[in-house]
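Below: one structure, written as structure tokens.
Excerpt of the complex: some chains, original placement.
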Amino acid sequence: MVTGERIAEILEGYDDLVMATVCSHSSLQIFHGARQEGFRTLGIAIGQQPKFYDAFPRARPDDFLIVDAYEDLPRHAEELVDMGAVAVPHGSFVEYLGAKAFVDLEVPTFGNRRVIGWESDRDKQRYWLSQAGVDMPAKIDNPDAIDHPVFVKYYGAKGGRGAFIAKNYDDFLEHVDKSQPYIIQEYVVGTRYYLHFFYSPLGKEGYRLSKGTLEVLGVDRRDESNIDEMYKLGSQEGLKKLGVYPTFVVTGNIPVVLRESLLPKAMEMGEKVVEASLDLFGGMIGPFCLETIVTDQLQFKVFEISSRIVAGTNLFVAGSPYSELVEPGMSTGRRIARELRRAEETGTLLKVVS
Amino acid sequence: MVTGERIAEILEGYDDLVMATVCSHSSLQIFHGARQEGFRTLGIAIGQQPKFYDAFPRARPDDFLIVDAYEDLPRHAEELVDMGAVAVPHGSFVEYLGAKAFVDLEVPTFGNRRVIGWESDRDKQRYWLSQAGVDMPAKIDNPDAIDHPVFVKYYGAKGGRGAFIAKNYDDFLEHVDKSQPYIIQEYVVGTRYYLHFFYSPLGKEGYRLSKGTLEVLGVDRRDESNIDEMYKLGSQEGLKKLGVYPTFVVTGNIPVVLRESLLPKAMEMGEKVVEASLDLFGGMIGPFCLETIVTDQLQFKVFEISSRIVAGTNLFVAGSPYSELVEPGMSTGRRIARELRRAEETGTLLKVVS
């Protein structure tokens, strides 16, 4: 991992910060937010400048860094530093580059890069969440003990690819790819809410934690192919005969609001997860997402945490029903830029960049 | 019930109105809207100040009234009156306090408190809607006559808790709790739309009724646990063996718009329901919600009415595709505050407060 000293050294040489990210996932929102706060922007892309940004003039990056492959990115670190880049991580950025290469990247990065190790290993993530004291679906250690529906997923985000439901050990054996690390969780029946938080170590007013403040900027539901519409063809039992199995590949997002009586519980969960992160590894900085199921007993089960901006926030580039109550028009992308700006102005960049 | 004379007397002693509500349900929206129209706000909570408001600075109430239990609220009536409070009812407010205690509360209340009696008794509600001439799902009086799917629900809002589908008498017996009053309705297959109206007895321009005007401020769909996602695990028949039964507990909301050709019908339904309310009990003032199913014959079936702000409007704190066509940024919470302001300015508070 790059040391804090090295990052401090690099930042000392910076004049104007440039917000840089990989051209996918939530890049439109990040570039748009950066520009709203007056930052220059840099898009990192493979092979050639992506044309689709031309359709979004208010989000088009000012410059591009074109690489042959994401694995080559570390070799462009100096170039990025010369440009004054602060890398803003998102799910695809980390996935394309790899968690290991990401934490070793010698470019200042928004947030605490130590979070990557705690998030990408599903056992460590579970330890973190259990330390925080939030409810989770039960973990099944022994596949041949499956006697109720379970959800099996692999390490890393991957946008849901490969995940599957198993109702018994035979189901499990039929679908599992044992060459990858996986986790087996109880399948909890309920409605899903993806809660978008922002933890600011610089915050002084608002929902206060032991250090800094916590905001909630939106809530969405993920839209998954083919599970979300397969019921239209008939029962799963019947579809199995047609060779159609449920899959969970994220293809988009739908905006939702939460029953207001669940909101205090949601804030408390966010609070506990941040406090645990401060204890365990110095804190998860900036945006994060608690991925939850709400049961008909109105209880949250957190089945995953994403410790950076997630794509569901793309719904809210012009604000959400929640961010409206904080500051009208505030997206998560813009909130990241705002945090960088505040850190710059108060000489506390090292609190939000690593 | 508190008399109109008593309320008039109280209001005469008021200087600046303070909009007060219970800290749940749609309170963020109500407080936010109140502040947008320049009112002070008061949150009523149990035990201690809820911390979650700190995360929403534009909706945080100016003051709090902390009570030991909602049942104690009547004993705080004088205190509320001393503060200049006008209580804004919402589903949780009425449920927590109880319909009887709510109508007896000696605090000026937005809207006509006589509506409570017509709404909380499902038979009277049905009479009102049938007087209005809107289509409803058929009512089944005799449980042993169930030969098609029916929906059984208890009196009061309760956020859907306890409601169930029965396909025959055995199903009914298995799930019913006969200790509570319930209603059995035909289960209508279609798509659900929750239509958010606002009836202003002060309105002069717009969609005119015999007295006042009618607006539509948004449409949403409720998100219910576990019914909305249980299909992902397989057929209901198979899930029954796993001990999973469909439940209908509201956990959130999704924004929708209605096919435009349905809009004239929707407005007519709203109009008829208000006109019937004027005839039956002097009118349902302010926000209300028609809870409907649209069949594939493009016909509305109204399965319920809520005669106050409902939580689906929380999606639209910054406006909806409908309110945009009335006044940009108009939420239902703000619309209530606007109505109070207009009434204050025109000396007609008793038309909208009871």
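Order of writing sets the chain letters: A and B. Residues in each chain are counted from 1.
What we mean here is this: a residue touches a chain if its C-beta (ideal position, glycine included) is under 8 Å from a C-beta of that chain, and two chains touch if they have at least 3 such contacts.
Since this is a predicted model, take the numbers as computed values, not measurements.
J.: Given the 2 placed subunits, let me have the overall number of copies in this structure's complex.
T.: 3
Everything below uses one rule, namely that only the chains that are shown with their structure count from here on.
J.: On a C-alpha centroid basis, what's the spacing between subunit A and subunit B, in Å?
T.: That gives a centre separation of 35 Å.
J.: Which stretch or stretches of subunit B touch subunit A in the complex?
T.: 24-28, 32, 50-52, 54-59, 92, 159, 161, 223-226, 228-235, 238, 242, 244, 247, 249-255, 311, 314-318
J.: Within the complex, which stretch of subunit A touches subunit B?
T.: The contact residues of subunit A facing subunit B are 148-149, 165, 167, 187, 189-193, 205-208, 214-216, 219, 221, 227, 231, 235-237, 246, 254-264, 267, 294-298, 319, 321-322, 324-328.
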